[in-house]
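Beneath this line is the structure, given in structure tokens, with notes to follow.
Of the protein chains in this complex, one is absent; all others appear in place.
For clarity, chains are labelled A and B in written order, and residue numbers in each chain start from 1.
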Amino acid sequence: MARETNLFKDIEHLIRLAVVILVLLAIFLVLRVAVVPPSFGEYGHYRGAAIGEAAARPVAFAGHDACEVCHTDVVEQKKQGKHVVVACEACHGALAKHADDPASVTPAKLDTAVVCARCHEANSAKPKGFPQVVTADHSGGIACDTCHQPHRPKIETTPSETKKAESKTRTEGKN
Amino acid sequence: MQIPVEGFMYPNEVELQWSVLIVLYPFITGLVAGAFILASLERVFRVEAVKPTYRLALLTALAFLLVAPLPLQLHLGHPERSLEMYLTPHRSSAMAMFGFVYLWYLMAVLLLEIWLDYRRDIVVKSQNSTGAARLVYRALTFGSSNISERSLRIDERLGYFITLIGIPSAFLLHGYVGFIFGSVKANPWWSSPLMPIVFIFSAMVSGIAAVMLLYMLSTRLRGRQIDIRCVDKIAQYLMYTFIIDFSLEMLDLLQRIYEADESFRSLDFMVHTRLWKSQVIVQILLGTVTPIVLLGLTQIWKLSETARKRIYVLAGCLTVIGIFAMRWNVVIGGQLFSKSFLGYTTYKMAFATREGLLIAIALMILPFGILWVLVKLLPPWPDAGPLLATGVAPARGTS
Partner (left out) sequence: MDITRRRLLVLLPAAAVAWKYVLAGTPEASPNYKLTEHWWSMLIDIPKCIGCGSCVRACAEENDVPDGFYRTWIERYHVADWKIERPDVESPNGGKQGFPPNEIGGKNFFVPKLCNHCADSPCTQVCPVGATFVTPDGVVLVDKTYCLGCRYCVQACPYGCRFINPKTNTAEKCSLCYHRIRKGLTTACCEVCPTGARQLADLKDPKDPIHEFLRTHNVQVLKPHMATGAKVFYNGMDGSVR
């Protein structure tokens, strides 16, 4: 009997330590329940609500469908030329704010020297069939929209002049 | 600041992600693991000769372990969220396991072992000291002042068992750091199954060297005689461990050179240019080959005690510097080349920022400050003054 009491006394320090550890563990478990976000684990090892939050962000580009609802005249123009595949905002920039409230935001006038050159300035890495010019030789520095209407870029002249213009553009694109 | 790039790097790769603090972290945990292994040499493998360093090794391990999380916290973008690693650890991530391995090693192994080994001294001091120190010692007793023979024997048995678990735990603590790097398939400088093993062995080397140096320095500062048998033995273990470590690293290198896969050309160029000083000169020549040769000399020739001590100090210092260089070459080196294998960037280490050189230096000095406090609180010296107030046989670790 005396030996057993002694045993308890002899391991008392270990028992005290064990109790402290268990208390800390309990605190941790409570913390876990309290602090971990409720949607965590909904779809996988992440906060499920993050998906909805990512989806709810406002957009900056309206998308060409939104422009075409109002600007039908431009749509008709574009349909007649190669730029039909180019989205409005590719040149005009992000205009969701304008689409939401047209009066509040007026899109800025574009500088064709910059905007057109980005696609059409000649570069050895651009696909050979893509219309590209060395603008210094092609236009001598004048603005592109002096001759080209950006929504329907091909210059309408007589059939033979059109043919000559087309072949000129093609050779200028070759390196 | 403009970072000079040679060749082509993916645009987001130019600025390094992991800084000198992430070099510090494996270095520090390496010292911890190594110091602990040295301590376990005596406790588990009954190498009597290294007994004088037993307690010092444990306290060194603790001092460094307490500092280890600091470089990580300073590096995180959101240190206030680091609790998430405990609350929602992602089980597929080696880094997530850090929190638990660290906590396990700190609480279940190191603190427990130190407490059990010192408990007798703590109880005695709680009765003999005064003021704030007394409060500290009383808290450390957990309210139990029983230091009967039986309780001490139970402590001894438990301590042995804990050291036994502690050895694989120490390997785990530092091996997983190696795995954090070694498992990144995107980075051919890191991706290797040898990484955890190389890390463990270099950790052992740095830890053993550090404890040896600390023992020699502290004994000198206290004006006592260095136990030359002890230091001889430690130096011997250092040499053997170093040979294994060096062989592993050379094996990895030789295989890479021979196979010369896609990444090799890029890595080879990087080593010859950007890493030449830190890898070839500092890590390999000065930090590995020289210490091995120096230690080898003491094994081959019978040199005088003074000569041996001087060689040990030199070899020890070079070793610690060399292992730091190894961490640098792994962490920083792994980020200097592009994953396109077409270019290289530069590491611009800031000075006074959150992840700069100043902080790195401070973090390296801090463990010594902590060690000083620990040594005052729990003196580890084999020839320590009168602790034996109750006339009971002296506790372990004292000779």
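For the reader, a short list of remarks on this structure follows.
In this section, a contact is a pair of C-beta atoms (placed from the backbone, for glycine too) under 8 Å apart; a residue touches a chain by one contact, two chains touch by 3 or more.
The model shown is predicted, which means the values in this text are computed figures rather than measured ones.
Among A:Val19, A:Val59, A:Val105 or A:Ala143, the one in contact with the hidden chain is A:Val59.
Although one chain is not drawn, the whole complex shows that of B:Asn187, B:Gln236 or B:Thr290 it is B:Asn187 that touches it.
Screening B:Gln17, B:Asn128 or B:Thr273 for touch with the missing chain picks out B:Gln17. Residues of subunit A that touch the chain left out of view are 37, 40, 43-47, 50-51, 53-64, 66, 69-70, 85-87, 89-90, 93-94, 96, 99-102, 117-119, 121-127, 130, 132, 134, 175. Touch with the hidden chain on the side of subunit B covers residues 8-13, 17-18, 75-79, 81-82, 84-85, 88-90, 92-96, 98, 180, 183-187, 262, 335, 338-342.
To be clear about the criterion, only the chains that are shown with their structure count from here on.
With centres taken as mean Cα positions, subunit B sits 46 Å from subunit A.
Every residue of subunit B that touches subunit A in the complex is listed here, in rising order: 83, 86-88, 90-91, 107, 112, 115, 119, 141-144, 146, 148, 150-151, 154, 158. Remark: subunit A residues 6-7, 9-14, 16-17, 20-21, 28, 31-32, 35-36, 40, 45 touch subunit B in the complex.
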